[in-house]
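Take a look at chain A:
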Amino acid sequence: MKKKLLSVLLCAAMVATMAAGCGSKEEPASTPAPETKEETTEPAADAEEEKTDESQAAGGELHFEIVSKGFQHQYWQAVLKGAEQKAAELGVTMDFVGPNSESDIADQVQMLNNAVNKKPAAIGLAALDTKAALDGIQAAMDAGIPIVGFDSGVPEAPEGAVYANCATDNYAAGELAAEKTYEAIKDRIANASGTVRIGVLSQDATGESLISRGLGFIDKIGELIIADGKTVNVVGNQKFVDDSKCTKTDGADVEIEVLVPASVDSALSATDCQTLLNKADTIAIYGSNQHSAEAMVTGDENLGKFGTGEGDVIAVGFDSGAVIKAAVKDGTFLGAITQAPVAMGEAVIQTLYDIANGKTVSDIDTGCQWYTAENMEDPEIAQNLYD
Partner candidate 1 sequence: MGEVILTMKGIDKSFPGVHALDHVDLEIRKGEVHALMGENGAGKSTLMKVLTGIYSKDEGTITYEGKEVTFSNPREAQAAGVVIVHQELNMMGHLTVAQNIFIGREIMSGGIIDDKKMNEEARKLFDKLNIDIDPTETMSRLTVGKQQMCEIAKAISHDAKVIIFDEPSAALTEAEIEELFKIIRDLREKQLGIVYISHRMDEIKVITDRVTVMRDGGYVGTLITKDCTKDDIINMMVGRVIYEDPKTESTVPKDAPVVLRVEHLNAGKMVKDVSFELHKGEILGFSGLMGAGRTETARALFGADPKESGDVYVNGEKVEIKTPQDAVRCGIGYLSEDRKRFGIVVDKTVAENSTMASLERFMKGIFINKKKEDQVSQEYVEALKTKTPGVDQLVVNLSGGNQQKVVIAKWLVRNCDILIFDEPTRGIDVGAKSEIYHLMNQLVAEGKSIIMISSEMTEILRMSDRIIVMCEGRKTGELGIEEATQERIMHAATLRN
Partner candidate 2 sequence: MADNQKKGNAFTNNPIVKAVGTQKIVVVLVLIILLAFFSAASSAFRQYSTILSIMDYTYYLAFLGIGVTFCLITGGVDLSIGTGLVCYGLIGGYLITHNNIPVIVGILVTLLVGVLMGTVNGLIVSLGGLPPFLATLCTMMIARGLGSLATSGLSVNWPPTAAENGWARMLFKIEVGGVKLPIGFIWVLLFAVIMSIVLNKTKPGRYIIAIGSNKEATRLSGVNVVKYQTLAYVFSGFFTGLAAIAYANTFQALAPGTGAGMELNAIGGAIIGGTSMSGGMGSIAGTILGVFIMSVLQTGLPNIGLQANYQQIIIGMVLILAVLVDVFKNKKLA
């Protein structure tokens, strides 16, 4: 018994030391660590309980809860940055939380419930899964707490729960990627003797934003191809095949193949990319987020088929980060889509603030941009690119 206790203590001590070690290492880093916030949260939340009603009326010390999708991608750090800037500017406080990974739906539901319990003036929510979050959303409605959706928002939320959405129109972003891709491959499709293939890599087929980005791309590029008198078919992941709107023809001139890995693992996605590159008729691949785009860079390393020259496979990515930026810069990628995460963060806080102050609000498209080796240094674009 003693020995068991000893080892448990030992283990706890080890974990504590490691955690402490990591914590201290972070201090010089620019990114704010979520765990430091938790300390400030508890007392603040207690105080809030009494204050909420009057503060809302007075428009004084407002507090917001932001439930994000986590911090796995640097994109979210930029959203956080925008939100923090705006919060400081407006003189409001906020808790910005998110689960460890985008598959931890249950954790996010728990975070939403906690947020509701803290009775903030309003809640910002980027739901991983609206159905799973329904109870929390209902609780917020019952408590009279307004919700503002951001990023992918809260699709199919109950009537009246969500006051406004601050989001990239992911479907439109996918369309933009399709237009830019089509420009580069238009001639090859027109001149092709047999079938050609366009690959789409998606990290998963459950998140609304990734589904929209994929479908926006597929629908648009299908539309453009059909407009030029060719036929299209969509194969691969069933979700995308079923939901894509373009007219599908068996044995078409252009085959759009959608691959989704069984789990979020760079190795699996890199293999998917290689599988596509290994097919002789592949002329372009689109990766719809940072994970997929990075896996494209890795996957191409062994094969060296991406590029913008004659006979190269066209690569189009999404989001930024050092790896993708480097790939765009050296011409491996034709280009990539970036959202405006900083603007999104700012817009969320602004909208929450407006609601708390009784203004009417409406949806905001925070926009997206196409960047290439040529324009990526432009300040307007560079501010949305992160390492």
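Picked so that all candidates are chains of the complex that A comes from, given by their letters.
Note that a contact is a pair of C-beta atoms (placed from the backbone, for glycine too) under 8 Å apart; a residue touches a chain by one contact, two chains touch by 3 or more; residues count from 1.
Predicted, not measured: the structure shown is a model, and the values here were computed from it.
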{"item": "Given options 1 or 2, the chain of this complex that touches chain A", "value": "2"}
{"item": "Touching residues (chain side chain A, partner candidate 2) in the complex", "value": "3-4, 6-8, 10-11, 14-15, 18-19, 22-23, 25-26, 28-29, 31-35, 70-74, 76-77, 98-101, 103-104, 236-237, 259-268, 270-272, 274-275, 278-280, 290-291, 294-295, 297-298, 301-303, 321-323, 326, 330"}
